[in-house]
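A single structure is presented below for examination.
Now for chain A:
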Amino acid sequence: MNAARHHVIVGTGVAGNQAARTLRRREPDARITLLTLSALPFYNRYDLPRVFRGHDDWRDFLVDPPSYYDDQHIGLRRRVQVVNVDARRKTVALAHNEELSYDTLLVATGGRGYLPEELSEFRPLLDGFATYEQAMAMRRKVPEGGTVAILGGDMIGLDLARTLVDTGHRVVVVAGPLTFWPHVESAAHRAELLQVLQRMGIEIIDAVAEGGIDAIQAGARGFAARRIAFGSGRECAADVVLPSFGLVPSVEFLLGSGIDLERGVLVSRKLRTTDAAILAAGDVCQIWSEAEKRYRFYYGWKNVRAMGELAARNLTGDDDEFEPQQDETLHIHDGSTIHSPFWEYA
Partner candidate 1 sequence: MSVSMPSRRFDAVQPPAEMHSNDPRDVGWVNQNIPCQAACPAGTNVPAYIRAISEGRHGEAYEINRAANVLPGVLGRICSRPCETACRHGWAGNGESVAICNLKRSAADLKHDGHRITERLYAPTGKKIAIVGAGPAGVAAAHDLSVLGHDVYLYERERHVGGMLRYGIPEFRLPRDILEFELHNALRLGVELRPGQGIGNGPGDVRLGLLLKAHDAVLLAAGCMAPLPLPLPSRGGGATIDPATSCPDIEHGLPFLMALHRGESRSVRRRVAVVGAGFTALDCARVAARLGAQEVTIHIRTAEEYIPVTKEEIFEAKREGVRIKGLRTPVGIVLDDAGRLAGVEFVQNRLGGWRDGGRRIAIPIDGSEFVEPCDTLLVAIGQKTVNDFLDVAVDLDRWHNVRIGDDGMTSIRGLFACGDFVTGPTTVVEAVGRGREAARRLDAWLMGAPRRQRVVQIVPVASPQRERAYDFIPRQAMPTAPLHDRLGSRQPEVELGLDAPLALQESRRCYLCNLHYRIDVDRCIYCRACIEVAPRNCIKLVQGVEVLADGSYGGLREAREWNQVGAIWIDNNECIRCGACFRACPVNCISITRDEFVEVDNP
Partner candidate 2 sequence: MTTQPIYLEDKLREIQESGRLEYRSRSMPTWCPGCGYFSIVDGLPGALNHAGIAAKDTVVVSGIGCSSRFPFFVNTYGFHTLHGRVLPVATGIKTANEALTVIAIGGDGDGFAIGGGHIPHAARRNVDITYLLFDNGIYGLTKGQTSPTSAIGFRTSTSPYENADRPLNPLLMLLSYGATWVGQAYAGRPQQLEALIREAIAHRGFSYLHILSPCVTFDKTDRTYAHLGEQVRDVPAGHDVASQGAAIALALQVGEPALGVFFRTDRPTLGDALDAAVERAGGKRPAARRRAA
């Protein structure tokens, strides 16, 4: 029976790919299908800031060569969108009107950037940095020594920020409660950290102190492309504005599937959802933490990869629990630079 099993994995991030790798190792004959919205095979998103260091061929970012999927007999379907999961019939519906049936389903859709509702009306004026395409698009928009305004911050945004500063760009971080997301920092420590950021060459604007963001507008001809207006009347010009408020899990396609959701997919520590055939792994998972007595997300490349690995094992006979792999404390080096364990990746 196992030989004939069809494992379908939604999402080809770190978790999905690690799961596929593991599944193949443990079930040489199983049918494995990866589904992704991306046009490219799995590449290292943490690496994307490198586009500002002159790496602009997507092939440089691939983790495995295309031949890997053929050699491993892993079906890789790109630019396909899952719109619905029918847990009873064990099928996923794809946006182009195709139906795909599975024996086991692994949800590894990860998260996408969170945009606070009060900013949603400005969406057309904002940029993203989550995909290779977005990264390249942003690089084209930012001139030599140009300015990038990062709203919020978060460790992904700050990672880009330090690269931008390195490469001679100007970076303004509009700081708020999520500036060090996913780190949770006390008010006192936050103030200190903000100072360190300034020492790192990043300009800081305190959103709250400035009465919040009133509007984001397109700049007039001949001026910077974007203008941010604050409640206080202060203004800030930039070539691109990048909202960076942490991640929200991508679970829309699971609505109505009967799987338990809150913000993410609610899973046991064994990464099992409320449907026996469906597991979840990575940033999309909201896992019960016995220690903290709450459902929580475990971010970071090490955690996500471990989840992918574990989900695959639990899909193929094991029954183990997830153990966090990631140090979550934010360090300051000799008062002049910060270092986040979330910045460590292979």
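The candidates were selected such that all candidates are chains of the complex that A comes from, given by their letters.
Structural remarks
Assume contacts are C-beta pairs under 8 Å (C-beta built on N, C-alpha and C of every residue); 3 or more make two chains touch, one makes a residue touch a chain; residues count from 1.
Since the structure is predicted, the reported quantities are computational estimates derived from the model, not experimental observations.
Touch with chain A in this complex holds for only one of 1 or 2, which is 1.
Interface residues of chain A, counted against candidate 1 in their complex, comprise 83-84, 93, 97, 117-118, 120, 255, 260-263, 266, 274, 288, 293-295.
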